[in-house]
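Heads up: the structure comes next, in structure tokens.
With one protein chain removed, the remaining protein chains of the complex are shown where they sit.
Order as written gives the chain letters A and B; numbering starts at 1 within each chain.
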Amino acid sequence: MQGESLIVRDLDICATPPGEDERTIVSQINFALKPGEVMALIGESGSGKTTIALAMMGYARRGCRIAGGSVQLGETDILTLSAVETRALRGHRVTYIAQSAAAAFNPSRRLMDQVIEGALIHGVMDRQQARQKAIQLFGELALPDPEHIGDRYPHQVSGGQLQRLMAAMALITDPALVILDEPTTALDVTTQVDVLRAFKRVMRERGTTALYVSHDLAVVAQIADHVLVLQAGEEQEQGPIGQILDNPGHAYTRSLLAAARPETRVPTGLQSSGDELLRIDDLQVGYGRCDRNGLPNNVVLDHIQLRIDRGQALGVIGESGSGKSTLARAVAGLVAPSRGEVQFNCRELPPTLRGRTPDQFRRIQIVFQSADNALNPAHTVRRLLNRPLETYFQMSRDARQRRVEELMDLVKLPRTLLDRKPRELSGGQKQRVNLARALAAEPDLILCDEVTSALDTVVGAAILELLAELRRELGVAYLFISHDISTVRSLCDDVMVLYQGECVEFGPCSTVLNQPQHDYTRKLIGSVPELQPGWLEACEWSTHTQPTTAPV
Amino acid sequence: MNNTKAIPSAKDNRHQHAMAGSRLPVTSPKQRNRSRLQLTRWIGLGLFSFWLLVAMFGPLLSPYPMGAFVSDQIYGGASTAHLLGTDYMGRDMLSRMLTGARYTVGLALVAALLSSLVGAGFGMLTVLLPRWLEESVRRIFDTLISIPSKMMALVMVSAFGTSIPLLILAAVLSYAPGSFRIAHSLAKNLATLEYVQVARTRGEGRLYIAAVEIFPNMIQPVLTDMGMRFVFIVLLLSGMSFLGLGVQPPVADLGSLVRENIGGLSQGALAVIAPALAIGSLTVGANLLIDSLSNSRDNQKE
Partner (left out) sequence: MRDSLFGLVLGRLASSLITLLLVSLVIFAITSLLPGDTAQQVLGQFATPEQVEALRAQLGLNQPPLLRYWQWLSGFATGDLGRSASNGVDVIQLVNDRLPNSLLLAAITTVISVPVALIMGIAAAMRRGGVLDRTLNLITLSMVAVPEFLVATLAVLIFAVQLGWLPALSYVSTVDSLGAFMKVYAMPVLTLCSVLIAQMARMTRAALIDQLDSAYVEMARLKGVPPMRRVLRHALPNAVGPIANAVALSLSYLLGGVIIVETIFNYPGIASLMVDAVSNRDLALVQACAMIFCGAYLLLVMLADLCAILSNPRLRNR
């Protein structure tokens, strides 16, 4: 079966949030695809892109319903089918590749059984043929040991492999339409390249019509023919990929593009003073029981050396499992190093919280990734900001009150939010409160652990700008941990690349990121998709020779 | 917790909507569900607060003294003089039940409160203790939880004889461990959250972290748990009384009233059915109330 055409007209989807009245979350979506074309739905969280994609299968999640419009796949009007006909369609003519393959595979069944289940249920082929076809697809998708990988269980293969297995599951019935829902978002960049390349090849070879849901314009640029930009359930703009990238018509599209292309300026606002603030010598951190030589069972970080000057920003880059968060936790005193020493302000920093002085506590602040968990949901913003002031400074009530308001101004939040609780704030606002709380201590060093990763690109870009500004104004130093090279590039002076717990490269951002010396750094930088079609074909990096690290 | 759990699939309606092209807002399934939730909550609230009021003011309203022999008829049926009939010795059942309810509700409330205080208190504090101490406290509670509640009460009664303080102690020993388990795992999860880590790196003390950062976020589940324990303790204590090993004459709780009058069962006497139904309505009411409250809280969270 070849890809078929897809025509969507006036699609409306309503949702009923618990305890509230029904409202429209997707309205008046129209688009058309010719057979074999790939359409990308681009938008931020809550833009309705997944909801629209699922509607192509006649499916709405719990609490939602498709309220109107039509979806025409080839000759079939999908939304008028009966329940039995819809079921016959799903997993046969229309198939789905989910965002998190780790969650979408049943943990207690063998991979092969799950990959061929759709083909067997719909009677497309018999078990023997299905196995043959699956093994052939495994090979085409560059999975290791195609003959036997199907005999494993989901927890026995890596995240990148699972995502490719899911592609095999989706393609085994030669569907007329494939829906890919952020299929590479949960993967590390170096894995993402391989998976994208595998997807693209098998889809092109089969002439599959596809709908690709993503928040990442650079990824979409590699794989889509058309783009539909969504915001709050409404279309902002649609057109061929080249036109959207080079000549965006809508302001929202332009802001998305701007956020995806951060300026690669070297921060020159403040050159470091040359005063040493933090120095780490031969640090080793591990978990588990220590053996006779004091070496822990499970070493997460080893041989770490670094130095941060007053007012300087050091970026730490690494993929999941590289130990980058552990570095921040060790400096903060949340985990005790098994070897090495940390010097702060030219004095040795006690390895755990217990030995530290109030002044040391004040001077080092930590800001975590998930603003949801970093702010106590039981307290108001005012109370959250007040507490560090009470702890660290002798201030009158009035002075504290004034300082709290100042802090809100500093992070550009309206003072009216002071009496709200965290759940009444948006993600970006929460992250600003999170920053303000750290700033309240007037710290010398802020440990930023993936502070923009959980945010939408536009919101994350604004937080980055704020960080840069605060640094210029307050002279605070950052240990900035991220998996995203572009954020580090736009904020930091120096950069350290971590790979499996060890530093592979360290130096000024401009040198390391522009002329990387180590193979891993080169691969890491080379794997970040660029905002131009055809980058994927030109990209030479591949992880086939190396074991992929499974995302945690 | 997923708030949408209770919503029936909207997809099943999809077919008709698309066919008719209807944009009309049909009655959303969620709303039907909401009103049902409200209904069980009101039933639960009504029953529970009724018994709470009876426990507080009942004895003031009782027409006769609890122990007075007021009728010649034993196992008498309902009459204007004796609304709930008379018992096996010709005493007024209504008066006896009004007083009995006070014992049933009061004892269970005290025991539930103590169980939660002990269990949740230890559960929260042990998170902040050194590992070995935490482990030993856990081991003790794990041992206690392995003794079924009725077994614990029976063993204690066999050794010490029955008395009201002993019954409360038995209930606390049986139900505090469960409360501990829940509070401990809640506190343990909360303690790994990032805002607690932030507080630790701010140099906050253990007590501050427990009281300000952890406690406010576990108070609701702990209260729900206390409600559940109240129901279990009512069942335990009235069960003991029913066996004749609980509250002893001359005082009587609802369970003892069932036991006293069990001889009237073959005649279908009101004296045995009324107190049994009373206990049932108290526990069912409390259970409905707790369930609807914890459901609606799950919904709010989202």
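Keep in mind that, in the parts below, contacts are C-beta pairs under 8 Å (C-beta built on N, C-alpha and C of every residue); 3 or more make two chains touch, one makes a residue touch a chain.
Just so we're clear, the structure is a prediction, and the values are computed from it rather than from any experiment.
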{"item": "Residue of A:Thr24, A:Ser100 or A:Ser320 touching the missing chain in the full complex", "value": "A:Ser100"}
{"item": "Listed residues A:Glu117, A:Glu234 or A:Glu469, member touching the removed chain", "value": "A:Glu117"}
{"item": "Touch with the omitted chain, as defined above, among B:Met56, B:Met89, B:Leu133 or B:Met151", "value": "B:Met151"}
{"item": "Touching residues on chain A - with respect to the absent chain", "value": "54, 57, 59, 61, 87-92, 95-96, 98, 100, 103-109, 117-118, 121-122, 153, 155-156, 169"}
{"item": "Hidden partner chain, residues of chain B it touches", "value": "2, 5-9, 29, 33, 36, 40, 139, 142-144, 146-151, 154-161, 231, 235, 238-239, 242-245, 255, 258, 262, 265-268, 272-273, 276-277, 279-280, 283-284, 286-288, 291"}
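We adopt the following convention: only the chains that are shown with their structure count from here on.
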{"item": "CA centroid of chain A to CA centroid of chain B, Å", "value": "45"}
{"item": "Residue numbers on chain B that touch chain A, as the complex places them", "value": "3-4, 7, 9-15, 17-19, 21-23, 25, 28-31, 34, 193-195, 197-198, 200-204, 213, 216-217, 299-300, 302"}
{"item": "Touch list for chain A against partner chain B, complex", "value": "12, 14, 16-19, 21-22, 58-60, 62-68, 70, 79-83, 332-334, 353, 356, 358, 361-362, 364-366, 368-370, 373-379, 387-388, 391, 437, 441"}
